[in-house]
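Let me give you the structure first, and then I'll get to my questions.
With one protein chain withheld, the remaining protein chains of the complex are depicted in position.
The letters A, B and C name the chains in turn, as written, and every chain counts its residues from 1.
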Amino acid sequence: MIDLFATTKVQELIPKYVTFIEEEVIPIELQLLDVSDINAHEQQLMKLREKAKIAGLWAPHLSQSHGGLGLNLVEFAQVSEVMGMTPFGHYAFNCQAPDIGNMELLEGYASNDIKSAFLAPLQEGKIRSCFSMTEPEHAGSNPKYLSTTAVKHGDYYVINGHKWFTSSADGAAFAIVMAVTNPEAESPYQRASMIVVPTTTDGFELVRNIPIMGEAGARYVSHAEVRYNNCKVPASHLIHEEGQGFMLAQQRLGPGRIHHCMRWIGICERALDLMCKRATKRKISSKEVLGDKQTIQNWIAESRTEIDAARLLVLHAAHKIEIHGSKAAKQEISSIKYYVAHVLQQVLDRAIQVHGAMGITDDLILSWWYRHERGARIYDGPDEVHKSVIARSVLKDYQTKEQ
Amino acid sequence: MIDLFATTKVQELIPKYVTFIEEEVIPIELQLLDVSDINAHEQQLMKLREKAKIAGLWAPHLSQSHGGLGLNLVEFAQVSEVMGMTPFGHYAFNCQAPDIGNMELLEGYASNDIKSAFLAPLQEGKIRSCFSMTEPEHAGSNPKYLSTTAVKHGDYYVINGHKWFTSSADGAAFAIVMAVTNPEAESPYQRASMIVVPTTTDGFELVRNIPIMGEAGARYVSHAEVRYNNCKVPASHLIHEEGQGFMLAQQRLGPGRIHHCMRWIGICERALDLMCKRATKRKISSKEVLGDKQTIQNWIAESRTEIDAARLLVLHAAHKIEIHGSKAAKQEISSIKYYVAHVLQQVLDRAIQVHGAMGITDDLILSWWYRHERGARIYDGPDEVHKSVIARSVLKDYQTKEQ
Amino acid sequence: MIDLFATTKVQELIPKYVTFIEEEVIPIELQLLDVSDINAHEQQLMKLREKAKIAGLWAPHLSQSHGGLGLNLVEFAQVSEVMGMTPFGHYAFNCQAPDIGNMELLEGYASNDIKSAFLAPLQEGKIRSCFSMTEPEHAGSNPKYLSTTAVKHGDYYVINGHKWFTSSADGAAFAIVMAVTNPEAESPYQRASMIVVPTTTDGFELVRNIPIMGEAGARYVSHAEVRYNNCKVPASHLIHEEGQGFMLAQQRLGPGRIHHCMRWIGICERALDLMCKRATKRKISSKEVLGDKQTIQNWIAESRTEIDAARLLVLHAAHKIEIHGSKAAKQEISSIKYYVAHVLQQVLDRAIQVHGAMGITDDLILSWWYRHERGARIYDGPDEVHKSVIARSVLKDYQTKEQ
Partner (left out) sequence: MIDLFATTKVQELIPKYVTFIEEEVIPIELQLLDVSDINAHEQQLMKLREKAKIAGLWAPHLSQSHGGLGLNLVEFAQVSEVMGMTPFGHYAFNCQAPDIGNMELLEGYASNDIKSAFLAPLQEGKIRSCFSMTEPEHAGSNPKYLSTTAVKHGDYYVINGHKWFTSSADGAAFAIVMAVTNPEAESPYQRASMIVVPTTTDGFELVRNIPIMGEAGARYVSHAEVRYNNCKVPASHLIHEEGQGFMLAQQRLGPGRIHHCMRWIGICERALDLMCKRATKRKISSKEVLGDKQTIQNWIAESRTEIDAARLLVLHAAHKIEIHGSKAAKQEISSIKYYVAHVLQQVLDRAIQVHGAMGITDDLILSWWYRHERGARIYDGPDEVHKSVIARSVLKDYQTKEQ
């Protein structure tokens, strides 16, 4: 904990989350990832959530009136790091992506009907949801490139389109779909809208769980390709207003990136912990353990420093979002998105190398992250896009000065 | 092809291998990797090998008297690059690891009985084999650390031990096992021997195919954990002499590293090819494709240069081995082992990043290599060990000068 | 300014320092570095200091009773960044190394006589001083390796030894010398002491100002090789107690590293500023400026992010020193020492590259830093040593757990 950010709440809660994660989640993390028996998998998850509720740690991001702990962004960020130390950490407390982002979105912008129909059971952990934006045919980074349409017919939208990386669609109760409703809008940023589509809607087709890095996965642990074939939903399923899809996406992404980054820092801490355990235990001769080698020491030192830098950057960005809003923190958010993803990849790579052959087996959790977090430098905007955002933001001041 | 190394044979053969790989192997590479139906998998492989024989490309590394094409190391290296462009490239021509290394070993050091019983069917592609050296309890880099024992009782060795990363043991006809026969030998390098153990021997226990980066695999595409429980084999199964295990391992590893490195270069070329295809096709706006972005250009340029450097280093090392032997080329072999593995990881990482979300799916071959070649920096000696070998070799001259 | 650290004092002072640095120092920075006419050089410096006093910005690190502004470490760190933007920034306000470190040392540990004889005029900016520790014959990182001796004869110490990198000895009034007084002490860390040696002492021989990266420099801008030939000083010149040299060095280094790191961050900000100016002004075609190129954008983005990370790390370390002391912050101090030096080198390198041929000329300040801050990864402990310190500190917890 960094005293600068450790509120009383955080100081009180962190040790509890640490205990829960260490005692209840980490020991069964490899089992939780096994989806070969879906029923067993889901029952185990349900049990875990019951324990989380009993421990009084449920839904730290939700207000107390919604059954949560009422943490603000900076506080939640610190809890998120602890949860990040194991893949189902966030799930245990119902604050996993994409549901947490959907909750925030619906809380802020949906009608009361939508809230009671979809948000309430989501907050209670009775259902799951997904977010359907990326299309295989188009570069995600360019907002003009979106083919999915939602055409209004009377009181309904009829949605047609092809999406992928609709994470956790398998078993989800509804999707929030990004679709073009106003193709004629002058600004390409005002053509799309977000609409709630129950997965039971006719024409909602889960084409497949995309095999990613060796695994198609299932249910929560999956990334679906989805087709929307003339999906008809009531017009009231629109979130906020027509043409506000990008504004909403931006709203969703600011805190979303804080969540991801702190989760990654949790992964880093876990990887460093495994690295240090191995370094002190693995004998390489009768007198020496791995940690006596200077190369290993260099990796530990660099990992320690880079993780510390990453955490300060993220918490500072969260602090800025909280005080000045996501827009004001745009540059900082892009900085952490690419920087922490980079640190994550470096630290995981070192941790694997320290474990030698064991590092690439699935006997350890490292290989799972190595595979599934290669995407960290791609999802929510690839490094390249974020660097351009930062540079343009920095250079803007100079261009203005010129005139 | 680099004219400095392109003998007539190479100039004639390379285009044929390119055609075969492009027309017969790459189009079905993702299917070949699918082991969900073992029979279908093996039949497909058998067909592929038949085509290879018909095409006159079978076993380029074997002498013509053994049914091969009689290429020397430098020639084979260049063919190996072409085969490396797809995972089953080497398999198609019966020059895949670990079998190729075992063939070289038996050819050079086994008794005639062993040759006719095990080597002949291996060369004909009728059986497969495996190599059992690494132990989970010990750092592979330290020769003093080997617990498997082979105790002589009359005309037999009784072998006990625990190995892992015995690649392709599943379905193999025999293993070459590294075991301590002479625990009292003064030099720790003269305590172990290599012994042929048929997998049908009582006490040969294939504990599991180790799940690696998301897949346990099967048959050829697997890495087994094996226990030797009082495995009794005739004393004539000893390869060469007692206490010569490490000498043999060194012999085996020199050319073996050339094979791996050239295979990795093949992977790099394939990855660069996919990168360039994507860069010229993927639109990011109505006017621009990915390849117009300078960052993508940097990656292509760096990949092109690094691959060229890698190839020259490897072929030069192969050339040196051929002229002066593996021992004289020890430093060069360590250089290419770590350097090419590094280039491989860099190029694969860039290729994935250029493909965005698609890059992490299993719809492309890239993710398979990303996962299964993370081990390239570990197997056959981790980077760290090779760097020490190089440094000590370089510094030796200076220490001598001192005296 | 980062609100987390911006006290009222800082908020009030920073803009004043920025104005002074931008208006009074930067415009003449290249002239200030010119020591070809020593008198002119020194007069210019004197004038600058007078302006600093008039502006009410003199000696921010000193208590108000000593004529300063009474800033604590975290506050001073932030001011130090501003001063760091130009080579004579700290000098203008009398808080330049090595004098600031010597002031802290004498303030904390010298006798009252020493204070009035040496500290008072130093604080007033009437004299300069130097610090004489490193020896050419020995690795600075190893405390057992120190040949300079101070032998007590009655009321005097007689000092003999050979030092280099005694920065700013040329023109200094006194040196603080690290010398072995207790060669028999059990711990090698308790053999040396610090002693004040006026440069007018017989036997004090300034051998040369060492040419460094193309310049020997002179006066404040120089790094001397010094011989102590039977230098006789009163025993009362001992600082603190005999055998406490290393303890004092550690005391001196904690805050000293904060000072250096924040100065480097100031250099980074200046370099990034020059980079951005060049990027927006330099045309590379009729339509494009350098800043339109993605590679340049990447460098700007990476520099911005790394500098932000560095600043947070340093201020957090300063905050920890202030609350818990240098010893408790040992790991953090080693982290910033190597990390910020690395960022510094990266950012300077990029800034030079952005300027093309101009970047390597002395028409800009960049080349001066490029040369004179290559030492940043060496002085006050090379990267390698700091990484070992961090690793050992991290691993200590694991070793303890073991038992």
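The definition used in the following text is that a contact is a pair of C-beta atoms (placed from the backbone, for glycine too) under 8 Å apart; a residue touches a chain by one contact, two chains touch by 3 or more.
Nothing here was measured: the structure is a model prediction, and the numbers come from that model.
Undergrad: One chain is left out of this view; which of B:Asn160, B:Gln250, B:Gln294 or B:Gln346 touches it in the full complex?
TA: Residue touching the absent chain, from the options given: B:Gln294.
Undergrad: In the full complex, which of C:Trp58, C:Tyr91, C:Phe118 or C:Phe165 touches the chain missing from this view?
TA: Checking each option in C:Trp58, C:Tyr91, C:Phe118 or C:Phe165, the one touching the absent chain turns out to be C:Phe165.
Undergrad: So which of C:Ser111, C:Asn182 or C:Thr295 would be touching the chain we can't see?
TA: C:Thr295
Undergrad: What is the set of chain A residues that contact the non-displayed chain in the whole complex?
TA: Missing-chain contacts on chain A: residues 293-295, 298.
Undergrad: Would you write out the residues of chain B that touch the absent chain, in ascending order?
TA: Within chain B, the residues that touch the unshown chain are 2-4, 272, 276-277, 279-281, 291, 294, 296-298, 300-302, 304-305, 308-310, 312-313, 316, 319, 323, 331-332, 334-335, 338-339, 384, 386-392, 394-395, 397-399, 402.
Undergrad: Tell me where the left-out chain touches chain C, residue by residue.
TA: Those residues of chain C that touch the unshown chain are 134, 136, 139-142, 144-145, 164-165, 210-215, 282-285, 290, 293, 295, 352-353, 356-363, 367-368, 370-371, 374-375, 377-379, 382-384.
Basically, only the chains that are shown with their structure count from here on.
Undergrad: Indicate the whole-number Å distance between the mean C-alpha point of chain B and the mean C-alpha point of chain C.
TA: Roughly 53 Å separates the two chain centres.
Undergrad: Roughly how far is chain A from chain B, going centre to centre by Cα mean, in whole Å?
TA: Centres of chain A and chain B (C-alpha means) sit 38 Å apart.
Undergrad: Can you pull out the residues of chain A that are in contact with at least two other chains?
TA: Touching at least two other chains: 384.
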